[in-house]
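Presented below is the structure to which this report refers.
Excluded from the complex is one protein chain; the other protein chains are retained at their positions.
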């Protein structure tokens, strides 16, 4: 008789029909984690990869050494960007359900991860996102219409119809082209940062990866090259607990935090409350200062929760409890910043509702405009000749011939 | 004017013409490192990745909790295997210089890494070596003639002429086929160990990689899969300071030890004096017991020095001081075990010389026999039809046709 | 006989091999609890447990490497790569290790790993969910490569692949998962239940690797294709009223040269169609082989139809896809040439 398997197989804490269980998430009280000097040696601050950097407490106060002490107007801008992200996500999901776009991916519950980080960086810093940081786009001044035209693959699509929805880019916004291949951007960002260092510039690169994607080889290459050359780069792991249906335990999160990978390479790892706008801002600021000082890279794990489906092709009720998101112990990033501002006396439910309505209006108007430039099914379409461009800088002869062949095909 | 580069570029401690400098090697006194329970949690024993596990001290005594307390005859067997490895290496290098074989790679200075580890494991454990652990072959009972026939690509070559010299394998010896592609064996060993666990067997896998090769993606995959499934596997990084001309700093060794990568994945990392037979034995034994208990993998860094050239294609005097090897602070593994046995009163210079002569004789006799089966240039040659076999289990039609074509070509 | 779509047929193949041979294990991203993003492994973990149907980290290179190690230790891993477009992180382990292990060790070691992966376009997947990379593996010695075009072959070939002692790359044309497809995206979807090859035995059977299928006999022209394009080419020939001999390659490596050559020697005309990018695609090998062996019988240049030499663009899916118009035009050329 065969002996029973001794393999250890991680399992999700709760599956459909079971009660959500977040006892596995290690929390630290807000304000409790020390903030070391930005030039501290990685070995001396390994605790930061275990504890959880938090600023906002349950009473909506900002506490402790990581409090970035931001001006109220900065907080309000942050709130606005996060709310816009959410309104945009919700609306774009609906357009997908209506068959107007082919596919969509929301970032619901993770808005602080992108917005706070982008606000803590300089406009000249280069960002290498994954597909779930649309908040970066708004901070970097993207126009709603431009983003929507990308989703629509229409005549104004910045990608000329080549990419799936949400795979944006922006040259003036210094946002690198998003790839459908997971993790590839991580070591590219390190290369960019190496070049910045070679050029003697103060710019740094920041990049984001999902916790699931951190299993890819690229993650290792990024940490290694960043370590060897002390590249000025911020390596962000967005631990939203899920990779499609796969729990983070399968990415190695069961044994140690993702931040804990850093110290093994001599890179500090910060474990940060990703739903705490102030904590994300502060951690990013710390790491950016460290990088600009020449002390090299930081690995930042943002502990958050993917509150929505993976994408419009996904149905999370098949693999996790329906009410999982509501029970997430770190709450909702927008709600938390909102309450903090209210506690400061600088915001109110009314102002919030007004802002939400205003943003909804903005999104609606932009959508109207965007659809004028064509949708998947209607209206003006991109010139199909464009299909052959940009394979190379100049059109080689065989692609000219194929373009001609296609023209003949369709006439 | 362009600003000066801010890139950090590691540099070797000493180059040709400079005095060797090993001040960067962190040492611990023999016997000074605590030996935790094999079931200890990885987080509680992170010190083992920083300190250096050593048993033999400068006076050739075995000290401290890691002393494996081996019987004298075991020590003598170990010494014999190590000495055989060295004699074999020296002799095979000469045959290459004489043009009898096309290529060779010595393991001089690293004999303990292979021999002690293999002796601490069970014969049913599966080994996935790199090209520089020939000591494993001897412990696992390989015949000299068989190894030599592989080097010669002759009519008795176990690889039927397909592989470069030193890329051995052994089914009865449970030694996996060595690959010319660096690092690939590392995650394969983890897969083997996963299968052992699935089958409920007590066997484990052990694998070796150079510190330079640990930069490859496979290293990360191995650690990750080993962590997620708690696979019974020993992951050995042989840090011999050099990867051809490249100093270990370029593999990330400047910031942290290679053992330190383990804890980030929840895997204990042991930093071990690789030239100390007893320390290597003890560390392997500890990790094997841990794995068999179901507590998962261990990452073991063997701190050693590549005393010879990278391969017969290499000339190390072009990139490091001529006398580097002699100044290596951890000495020579054979000399140290020999002196330990002498200190125990169980060995002498005379017995050593006799043994060396005996082994030289053995190697000489085996070489004579092996060359009877053909060399690169002379004597019986492998049937060229063999070239087409083993691409697939059965010869497909197109390869039958190509075999026929070759037969016509040469007649 | 039961009706199955291709997803069900593949699922049945794995169910049967898991049931018959305790050495079979399934692994891949989302294949376990969830049953795969295309539901191909649905229910298997529930039936065979978490230790035989394993979710994995998102690391295609690690998945292939672990599969090799498992196979060396006596298991028969069936690894899923979620999309063929994501197989490249595992390319080194496939090309340098999986395909050459038997050779380099003179059969002392071998790794009977099956790699399943959905390929091809037509589902609005854009440049990273639509690729057909068969040519990038056909050139590699030591791994078999197959692609079924219907549920019956899918099940029989997958069982054959899992039972094969050599590694097999098993490409699943995802556009065909739920039904055959004639290349016109505007027509309503057709289910496999309407197709003869949607009848699939419940039990164990194999379709041999290395044998092409003559799907239709004919005298005027030989059409050689595989996967989704087989159906498109069939429809195009029908629309032109040609008496075409239609061959489903099925097995790319090893290639059943004899069946191809016998047919072209008979018809004297040949069209080759695949969805992959044309330049240096597998069609080139088919053309080269046939012109070598049928040169004197050929009455017209062999026509080769494929995707354009560009990535697969999201907005121009149907302009990129070698649909009935492109195939039809090429068929006309090959028939008219003289």
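For reference, chains read A, B and C in written order, and residue numbers begin at 1 within each chain.
The rule is simple: a contact is a pair of C-beta atoms (placed from the backbone, for glycine too) under 8 Å apart; a residue touches a chain by one contact, two chains touch by 3 or more.
Quantities reported herein were computed from a predicted structural model and do not represent experimental measurements.
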Who touches the missing chain here, A:49, A:217 or A:376?
-> A:217
May I ask which residue of A:88, A:192 or A:208 touches the chain that does not appear here?
-> A:192
Positions on subunit A where the hidden chain makes contact = 126, 128, 158-160, 162-163, 167, 169-171, 176-177, 179, 181, 184, 186-196, 198-199, 205, 217-218, 220-222, 224-225, 228, 389-393, 396-398
In the full complex, which bits of subunit C touch the chain not displayed? Write them out.
-> 85, 88-89, 91-92, 95-96, 100, 103-104, 127-128, 135-136, 138-142, 253, 255, 276-277, 279-285, 287-289, 291-293, 295, 298, 300-304, 309-311, 337
Touch rule applied to subunit B and the missing chain gives residues 2, 5, 7, 9, 11-12, 15, 102-103, 153, 157, 159-164, 167, 179-183, 212-213, 215-217, 243-246, 250-252, 313, 318-319, 381-382, 384, 386-388, 391, 398-399, 402, 405-406, 408-410
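Here is the rule we use: only the chains that are shown with their structure count from here on.
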If you average the CA atoms of subunit B and of subunit C, how many Å lie between those two points?
-> 41
Distance from the CA centroid of subunit A to that of subunit B, rounded to the nearest Å?
-> 42
By the touch definition above, subunit B meets two or more other chains at residues 194, 198-199, 217, 220-221, 224, 228
At which residue positions does subunit C touch at least two other chains?
-> 51, 56-57, 59, 61-62, 89
